[in-house]
Structure formats: structure tokens, C-alpha cells
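One protein chain is absent from this view; the other protein chains keep their places.
For reference, chains read A and B in written order, and residue numbers begin at 1 within each chain.
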Amino acid sequence: MSEHPLEARLISSDLIADLAARTALDTPGVLRLEPTLKNLLIHLGKGTLQNLRRAETRTTPARHDGVFVTVHHGIADVQLDIATDIAFAALNVAQAVREQITRTVSHTGLTPGRIDISVLAIEHPPTAATARPPTPL
Amino acid sequence: MAIDETNPRLGCGRSIDEVWATINQPPTAHENGCAPCRTARGSLAKLAEAARTLRDNDAEDPSLQPHHAVKDAIMNLARAEVRRGNRLPVFQSGQGGITISEQAITSVIWFGTDALPGVRGRRCRVHADPATADALRPAGTAGISVDLRIAVASDTDIPGTAELLRQRIITMITGHVGLNAGTVNITVEDFYDV
Partner (left out) sequence: MDEHEPVALTRPEDLDEATVVARAQDGNLDAFEYLVEAYQGRLFRLAFRMLHDRGEAEDVVQETLVACWRQLPLLINVQAFSGWLYQMATNRCLDSLRRRSRQAEVVQEPVTLQSIPGSFTEPGAGGDPAREAEISCEIDGLTTALLTLPPGQRACWLLREIHERSYAEIAATLEISEPTVRGRLARARAQLAERMSQWQ
């Protein structure tokens, strides 16, 4: 069967990133994906401080901020940065995210490789009382 | 003295500093009788009044604030360069692992300090326990150690509060992080209310 190599070529790392992001966000206890410095700098562009100040600064981050995926020889490696809800134990949440992503990746026909999860923040979910205008993060 | 060279003097030999020092008091006998002192007092008093007006006016003047884009730019840069501290490895396997940032754990610890009256959590360092740092760790077995600096209210029972806080931090790290805080060092660095 030559199905797997074909699928590997058909399934882009972007698609896996999208799946991994959705899977993480559907896992109880995950508040959001956490974009990193690298993504943010790409997102903001290489402007000077002045350009930053004068440009429109309230744009939204790229769709896959916080997810990095590489697909090689039918194996998908996923690295995901998340913020978790303080009502949950962060380690358990991260563990659940890993398991779910492993399962989701398998369903695409690819083989899950290294699935790395980083919990970058542990917070209370925003409530109506403390809600603030959305920040770029 | 250097001060004499730099401090302007009046015709009578007194320095501007001396006149300034008593500007809010009634004039002395010398000042009443001395023309240069009287003039200096008059103009310095006017200056003091103008300085007060400027200080009060500027502090309240809404136009003497930077444009809001200045703060936006500063905060965007701070977010882009946000410091999360180390990423502590808390689970490792051949198929990847889990890290938790020092800052995530620190914020849980601050939640703990903020709930205790009379305690303010300040700087915090978190380390992975050296004993297990290099081993392959199954979930739930990783240990960490915490170094926390706090300020307390001056009427705080320090030993009792520190012990309460230590227990609280251990409980919170188990419940909200899923780790075991084997060592919690607390240093009281300041009274925040004196």
C-alpha cells in the first residue's frame, strides 16, 4: 500500500498545526495558545520603536501562534505552548493535550513523533468582571 | 569652599540660598532693613509661587501626558520580550515531554501569598529538583524547589506566617501545577508598611 507516503505529501504541516491547535483548545483546562517572542516579532514586523508606535498595533496574531509542526517521512513532530486554567493541575492538562494530539495526528494517517507541550502561564480564566479589551496576545 | 564659588551672593554678602531658606517665614530685622535682601525676597517669593502654580497645573493638565500610542508601543515591546524564566522539564519521554515555565509556577505562588493577610510575594525562583533533573520522569513525580522573597506587615508573626505560607505553597503547587514542592525557602526581605 502506498497510501501513507501519498498522505504525507498531501497533509501539510499547516494542517497538522491547525488540528493540534484545535485539539489543545478543546481540552478542558487550556485557556489559550501562547505565542512566543519569535512569532510576535515576525508578526509585528521589524519596525523601529517609532514605527511600532505609529503603526496600528492592535492586530491579531497569526492563526498558528504557539504551535510549531514539522512533518518528515510521514512523522509529525509537534511543539505547543499553552496557558492553563488555574482551576486545573497544569501538568494533567498538558498530559491530556499530549494524548489528544497524539490521537488526532494518528487519525490523519501520519505517525506522531515528538509531542512537546510547554505550559507558559497558569491563570484564572477571564471573567466578565475582570474582562479587558483583548490584547494582542 | 566650592559652595561659595557657585552660590550667588547679594550686595550685603548673604547668599541666595540663605534668603531662600527662610522665604516662607516673616522677614528678619536684617532683611527688613537691607534693600538687596528685600528685593531678593520679593522676586524669590514670586518664583516660589510660580513654581507651585506650574507644579499643580502640569500635574493636572491632560495635555501634558504622552499620547496613548507611547504606552501601547512600550507594552507591545514588553509582551514581545516577555520574560518567562526557565522552562522546567517536568515530564520527559522518548516521544517528547512537558515543560512548565518558572513564571507560570511563580504566578501560582503569588496567588498563594496574596490570599494571606499581611504577606506580599516578591521575587521568586523555581528550580527542578536536581535529584531527578536528568532522569526520565513519569507524570506526577517531578519535584521542584522554590526560593521566594516576601515583604510582611510589621505586626506579622513571622515564623508562624512563614510556616503557613510554606504549607500553602506546597498545597497550591500540588493542586494547580501538579508538581511536588520538596523545598520551599522563604526569605522575609522587608516590611511593606513602614
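Assume a residue touches a chain if its C-beta (ideal position, glycine included) is under 8 Å from a C-beta of that chain, and two chains touch if they have at least 3 such contacts.
Since the structure is predicted, the reported quantities are computational estimates derived from the model, not experimental observations.
Of the candidate positions B:Gly13, B:Pro26 or B:Pro62, contact with the hidden chain is made by B:Pro62.
In the full complex, subunit B contacts the hidden chain through residues 1-3, 5-8, 15-17, 20, 40, 43-44, 46-47, 49-51, 53-67, 70-71, 73-75, 77-79, 81-85, 103, 106-107, 110-111, 114-115, 120-124, 149, 151, 175-176, 190, 192-193.
The criterion applied here is as follows: only the chains that are shown with their structure count from here on.
Per the touch definition, subunit A reaches subunit B in the complex via residues 37, 40-41, 44, 49, 52-54, 57-58, 77-78, 83-84, 86-92, 94-95, 98, 102, 112-123, 135-137.
Within the complex, the subunit B residues that touch subunit A are 69-70, 72-73, 76-77, 79-82, 84, 87, 90-91, 95-101, 103-105, 107-108, 111, 139-140, 142, 174-179.
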